[in-house]
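All protein chains but one are shown in place.
Here the chain labels run A and B in written order, and each chain numbers its own residues starting at 1.
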Amino acid sequence: MFRNNYDNDAVTFSPQGRIFQVEYAQEAVKQGSVVVGLVNKTHAVLVGLKRNAEELSSYQKKIIEVDSHMGIAIAGLASDARVLSNFMKQQSLSSRMTYGRPLPVDRIVSQIGDRAQTNTQHYGKRPYGVGLLVAGVDEAGPHLFEFQPSGMTHEMLACAIGARSQMARTYLERNLDKLQDTTRDELITHGLQALKETLSQDKELTVDNTSVGVVGLAAEGAKGRIESFKLYEGQLLVPLLEALERSEEGETKEESMEVDS
Amino acid sequence: MTSIGTGYDLSNSVFSPDGRNFQVEYAVKAVENGGTAIGIRCKDGVVLAVEKIITSKLLKPGANKRTATVDRHIGIVSAGLVPDGRHFVSRARDEASSWRSVYKGPIPVSALSNRLGSYVQAYTLYSSVRPFGVTAIVGGWDSEAELAVDGQVGSGPESGSGGKIQGAKTGGPGLYMIEPSGLYWGYYGAATGKGRQAAKAELEKLDLNSGNLSLLEGVKEAARIIYVAHEDSKDKDFELEMTWISSLDGPTKGRHEEVPKGLLEEAERAAKRALEGEDEEEDATKGDANDSERMEE
C-alpha cells in the first residue's frame, strides 16, 4: 500500500520538499495515549493518561524522572522513549559530575533534538517514533519543551500530544491567560482538566490510569531553590483528583450563576 | 519539472540524463516553504533577521530562537527544515572551535563559509544521506584590531622586527549564503525562504554595494524588509527576530548578539509605519491598520 515512491526511507525528499518517513513517525506519536504539559511562573507540570494492554496487565509508564530538576512525559513508542530518557539521564549526571550543576533544560532538549535529526538524514536509520514533553526547572525558571520525531523542539507555555490531544490543546488555548497566575495546585488541576477533555464518554480519570509529574521553584522560605521532581501515581493521586472534582463543581456553579443573572 | 517520475529523482547523488540532481532541487523546495530570513552587510556591521511564523498559540513568546551564535563574532540564520538548520549550526560551531584550536584565533567568516559549503556539498554526494533542507545565511565581523597572540607573555616589541605594521587594515563585515547544493556566495544583502523575492527586491533598492548603509539603518531596513516579505502570508502571525554584529567600536564590540529589545521594537514600529504609508499610497480607500495591529500580537 505504498502511497508514493518517496516514502520508503528518511533520506528521500518528495518533489514538494517533504520527508514522508518523518511525517509517518509523527503519526506514531498520535497513536500513543495523551500527555499534557503546562507551566506557570513557578512550576512545570506533566499529566499523562496511562493505558493497559489488557484488563489484567499493568499500565504503561508515561512519565519518567530524568533528574531531580527534570522529567519527561512520552507519547508513542515507549522503547524509543527509553533510549532518549537514558541518554538524558546520562547527560544530566555528567553535568552534575563535571560542573556540579544541574543541566539547563534547553540544552538537553537541543541535544535530543540533534540526535533525532541525525536519524532523519542518514540511510539505515529511522526517525524516533516518540514525542516527548520535557518539564524542568533551571536558573532561568520553569520550562516546558515539546520534542518531535523530526528533531523539532519548541518551548511551550502548555502542550498536549498523543491520541485525541486536540481536545486538550483546545482547553489549554482557551485557558492560556489564566495559567500564568495559577498556584502550583491550580496548575495541576488545569492539567488534569485538559487531560479529562480528551477522554471518550465511557472513560474516567482514576488513580490507576492517571500520572502526574511536578517540578518547580521552591516555595518562599523552603530549603533549597527548587522543588524536586515528584511523580504522583496510585493513592498519591487521590487529593489531586479530588481537587479536580471540586473545581469542576465550582465551575458548574459559577456557570449556572451566570445564567441566572 | 519534466523528469519527475522517471526514477532519477528517487535517490540522492544520481544525475538525471539532463544533468540535474533532483534530490537537491527538492531540498530547495523545503527551503522555499520556510519563514523568510535575510542578512544585510553594512559598513560597520551585519544584521540578520528572520520571520518566525507562529504556528501555535501555545508557543512561548520570545523563546525558540532561530538565529544562532556560532562563535563570539559569527551568527547564522536559516530558512527551511529547522532541525537541519540546527545540525548545520552545530557543524559550524565545531568548525569554529576546531579553527581556534589549530590557529589560536577566531575563524574568518569567509573561511567558515567555505568549510560549511564543503560540508553541505558532501551531503549531495552519497545515496546514503539526503541533502540539507536549509539555506543558511552566515554573518560576522572579522576583527579589525591586531589579534592578540595566543597565550601572549608580555607585550612584544612596539616596532621593528616582529613588531607592528603601522596603518595595516584588516577585518570587516562578512555575509555569505549557503544553499542545499553546497553552493555559496558572498553578499551585500541576502534573502531566503518564502518571501525571498519580495525581500530581494527591497534589498536591491538599498544600494548596498556603495557601502554607505550604517548598521543602525541596516537594523531598521531589515525589520521593514521582513514586514514587507510577510505581506504575502498576512493571515499568519509572526515574530521578528533580529541579531547583529558590529565593529569593535560599535554597539556589540565585534560580538554576535540579539538586537536589544528597545531598538527592535522601535524598528518594528518604523516598519509598520512604512507599510501603512505604502498602503495609503497604493490604495487610499483601503485601510490596513487592523492587519498591522494584529501583527503586534
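In the analysis below, contacts are C-beta pairs under 8 Å (C-beta built on N, C-alpha and C of every residue); 3 or more make two chains touch, one makes a residue touch a chain.
Everything below uses one rule, namely that contacts and distances are computed from a predicted model.
Within the choices "NADH-ubiquinone oxidoreductase chain 3", "SKP1-like protein", "CCR4-NOT transcription complex subunit 11" or "Proteasome subunit beta", the name that UniProt assigns to the complex's undisplayed chain is "Proteasome subunit beta". Residue-wise, the contact with the chain that is not shown comes from B:71, picked out of B:25, B:51, B:71 or B:221. Considering A:41, A:101, A:174 or A:246, the position touching the chain not shown turns out to be A:101 (whole complex). Within the full complex, the residue among A:56, A:140 or A:219 touching the omitted chain is A:140. Within the complete assembly, residues 97-101, 104, 106-107, 138-140, 225 of chain A touch the chain that is not shown. Residues of chain B in contact with the chain left out of this view: 65, 68-69, 71-72, 93, 96-97, 100-101, 104, 150-151, 153-155, 258.
To be clear about the criterion, only the chains that are shown with their structure count from here on.
Here the CA centre of chain A is 33 Å from the CA centre of chain B.
Those residues of chain A whose C-beta lies close enough to touch chain B in the complex are 5-6, 10-19, 110, 113-114, 116-118, 120-124, 144, 150-152, 154-159, 169, 172-173, 176. The residues of chain B lying in touch with chain A in their complex are 1, 4-5, 9-12, 22-23, 26-33, 56-60, 63-64, 81-84, 86-87, 90, 123, 127-131, 133.
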